[in-house]
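Here the complex is missing a single protein chain, while all its other protein chains stay put.
Residue numbering begins at 1 within each chain, and the chains themselves are lettered A, B and C in the order written.
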């Protein structure tokens, strides 16, 4: 079972196996799934993601040596990152679950970048607003209201009213999501961020374990970031 | 006169006034102008740019306080950054100069992000490859060869063979450009980077002044980065 | 009342006013008070302290601008830092409380340094071992054992067996203390570190408030650091 409580809460409870989502995938899916489920955007998607160095694990590589990673930004895994398949799978599933047929496979480009910081992922997602149908002229405020409604009651997803900072999630299990319409181009931008070691890894695993064992989903999970 | 020597070298020499390009604009234009001039891509463009804090200037703001900017990534100026108009102007000019009619205004989304580092800009640019015409099935290698040819002889633009790091330009007047085809989606990705205080500001100003006063364009300009 | 629970626990409980110690002072006093109380060292002391930028507060100054503080180390307040008087007062009090007469005022030099990080203080303290009396030939292991005994039962002071890292205290109310004899010179070195915003500020204030209101002293205080 794909262990994203925000989408499969009920089925995780009875699952035999739960796969904890990747850190990048969590940020991208929580940011874009509502727009696809509600039919707001087309299936052409770009995800430009930025991660702190802890996302690369604790193994010793030249790229994670302090003197190489400090004061540096670069893109990597341009021919395909291992999180891309789960992003595609879940975004297509979200569209289908919302009653929107997948006329062609999701056309997703995902480019991860390494940032000079320890923790944090920020995903900046770009998609064309659907120009057919009722939603074609939605404003930022209206889309934000739809997102708020979509995530109503979620303990660990919050729709924010200004571009979120990874630092706002430092050490917490929160994912912050910020949708905005680029009025010049009628693109929807969704920026989401989280702590890759908490909501993007161990925290989400605890969330899944809580659900699996019938505990309150928030048990033992920090809701407040350490700031600054 | 728009002071981008790589595009207007001859006209800068006789100009009465030269406007030094913005740091983001330099990275974006040097990365995308060849693709537009050669008709490789459509006019739908996304530029996701990442800048060190010195790009915000030396003024004192809470956002540039060390404790706020350290260990943090965020997007800003989502309703339009002041560099966007010059990016659009120059990319449309590049397309026209290449003989490609501008059937509709360039549809460009530009999102700048603040990175926890002092110097450096990395622009990750996304565009659909033109599916009509001779160029429709070009590979990464073929496009890279076209870029190499386009910038042949340029002292301060280099086409690199792996994703460039901002650190590779630290203190130098170089702009590194890396084009790659996302084969899954037939999008062209172009990653370009530079030191925002040199090629993105003072270095480029010296380059323009050199040209303006008839000196060798490279006079006094550092070509090698300080590493690490 | 000077609000250092580790020294004045009982008197804080009934105090009318409690002054929360400075961040530097807490690190220095917790590191050196045992040595003075036990008569291990003379009254000639050097404290070389290193602090993250949050120690300077949230006010906007050029020195705390990201581009100035990043990739930089410097000393400051060389003609006297406001924490020096409380350090002197408390170290002399510790010596007296241990039954050691203050034959001359404590000769303390305190040099604070600004480090390119958000949180954390590390104090490296240097003092000559007392060459008279029973303690004159103590080894590192023996002094460590004395420190362990001195702080036995303290919830927020731990004697560590290798040089401590500020990161080990990130977000926690712990102070880590590491005494070691420099055998070449018969000097005692004591390295102590803490999170300047927790044990060095708000955490210690809560510890004092707990004591003041008769709550368990550890109520609401994080004992575990966020790592990495």
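A few comments on the model shown:
Here is the rule we go by: contacts are C-beta pairs under 8 Å (C-beta built on N, C-alpha and C of every residue); 3 or more make two chains touch, one makes a residue touch a chain.
These numbers come from a predicted model, not from an experiment.
Shown chains touched by the undisplayed chain in the intact complex: A, B, C. Only one of C:64, C:124 or C:172 touches the absent chain when the whole complex is considered: C:124. Here the missing chain is touched by one residue of C:1, C:189 or C:209, and it is C:189. Note that of C:60, C:73 or C:102, the residue touching the chain absent from this view is C:73. Interface residues of subunit B with the unshown chain, by the touch rule above, are 54, 70-71, 118-119, 170-171, 226, 228. The chain not displayed touches subunit C at residues 44, 46, 48, 50, 52, 67-68, 70-76, 78-80, 107-109, 111, 113, 115-120, 122, 124, 126, 163-167, 170, 180, 182-185, 187, 189, 191, 193, 228. Interface with the hidden chain, as seen from subunit A, comprises residues 52-54, 58, 60-62, 64-71, 116-118.
Keep this in mind: only the chains that are shown with their structure count from here on.
The chain with its C-alpha centre at the largest distance from the centre of subunit C is B. With each centre defined as the average position of its C-alpha atoms, the distance from subunit A to subunit B rounds to 28 Å. Of all residues in subunit C, those that touch two or more other chains are 54, 70-71, 118.
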